[in-house]
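Take a look at this one; I'll ask things after.
All protein chains of the complex are present and in place, except for one that has been dropped.
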Amino acid sequence: MNGVHDMGGMQGMGAIDIEPNEPSFHDDWEQRMFGLFLSMFAGGHYNIDEFRHGIERMGGPNYMATTYYEHWVSGMQTMLIEKGILTAEEINGRMSELAGGNS
Amino acid sequence: MASYKHTAALPDTVLRVKALESLLTEKGLIDPAALDELIDTYENRIGPRNGAQVVARAWADPEYKKRLLDDGTSAILELGFSGVQGEDMVIVENTPSVHNMIVCTLCSCYPWPVLGLPPVWFKSAPYRSRAVIDPRGVLKEFGVELDPDIEIRVWDSTAETRYMVLPLQPEGTDGMSEDELADIVQRDSMIGTAVVTAP
Partner (left out) sequence: MVLTKDMVAGLVSTGGSARVDADVAPIFKAGDRVTGRNINPVGHTRLPRYVRGHTGVVDRDHGVFSFPDGSSVGQDKPQHLYSVVFEAEELWGPDAADNFKVYVDMWDDYLEPAP
């Protein structure tokens, strides 16, 4: 698909932000996301092409406004729902429970 | 808000990842201890020091360099490095007249076994967009100004082939040991956004 992920040759994306001594991960949730992705991939629940296409379908504005591992979160959720492993209701329900049940 | 640098996650993201992990654990589809082990592996055990050892060996041993350029995957395995996101490696050699640079314009493809996980800038829009249309401008942002006579070859990792640059060995380093050579090889020189300089 002709998505915003296909960036080769685009202009106006700004300067390259180089972080000295950058860590492998910037936050705990990134680590968990990384582990989730590889675990479920190893489990054979999706292939790399399906997963990438899951990310590409998150929507251009959303893709541009979020960080790299947030792309993975979106791709992962799309895979899990489309493969019938989890439902959106289950995920939202669990998020509410974890947040204290108020949302 | 932009994806070109690391910024704080959306408030929902942290909760969402926790929800996914807890639901998948309950369903018996993942083992949280395996997640811990994966994280530890890529945070502490696999990184650009691996690639630096490959480069140092290639500089020190012309026969190894030949094998490395001929079949990168096998030659890298000789040093014990292999696996996820490096199953099919191609090594591209810098010479006095050619400078190579790696990018993945479509996502974030990167040779994990030799370089570890990619830095945020490698996965970001400014680098991915401009590397293939203005490589000299990109290199300048990294402080690298190449002679106009030097041909730049940009390798866009659009498939499952993973590329690594064999940088040019700086003059005056012939007498150094492999360990000493590995010490001067920094990550970016194996991506092609830096050159190696003598200590």
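Note that the chains are named A and B in the order they appear, and that numbering of residues resets to 1 at the start of each chain.
The definition used in the following text is that a contact is a pair of C-beta atoms (placed from the backbone, for glycine too) under 8 Å apart; a residue touches a chain by one contact, two chains touch by 3 or more.
It should be emphasised that the depicted structure is a prediction, and the values quoted were computed from it without experimental measurement.
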{"item": "Selected from B:51, B:86, B:126 or B:167 as touching the chain missing from the view", "value": "B:86"}
{"item": "Omitted-chain contact residue, chosen from B:11, B:28 or B:175", "value": "B:28"}
{"item": "Listed residues A:47, A:62 or A:87, member touching the removed chain", "value": "A:47"}
{"item": "Touch residues of chain A, complete complex, unshown partner", "value": "1-2, 6, 8-9, 38-39, 42-44, 47-50, 52-53, 56"}
{"item": "Positions on chain B contacted by the hidden chain, ascending", "value": "28-31, 33-34, 36-38, 41, 46, 82-88, 90, 105-106, 132-136, 148-161"}
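The rule we apply is simple: only the chains that are shown with their structure count from here on.
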{"item": "Residues of chain B that touch chain A when the two form their complex", "value": "1-7, 9-10, 12-24, 27, 29-31, 34-36, 38-39, 42-43, 47, 84, 103, 105-108, 116-117, 119-121, 123-133, 138, 141-142, 156, 160"}
{"item": "In the complex with chain B, residue positions of chain A that touch it", "value": "5-11, 13-19, 22-27, 29, 31-36, 38-40, 43, 45, 48, 52, 55, 63-70, 73, 76-77, 80, 85-86, 90-91, 94-95, 98-99"}
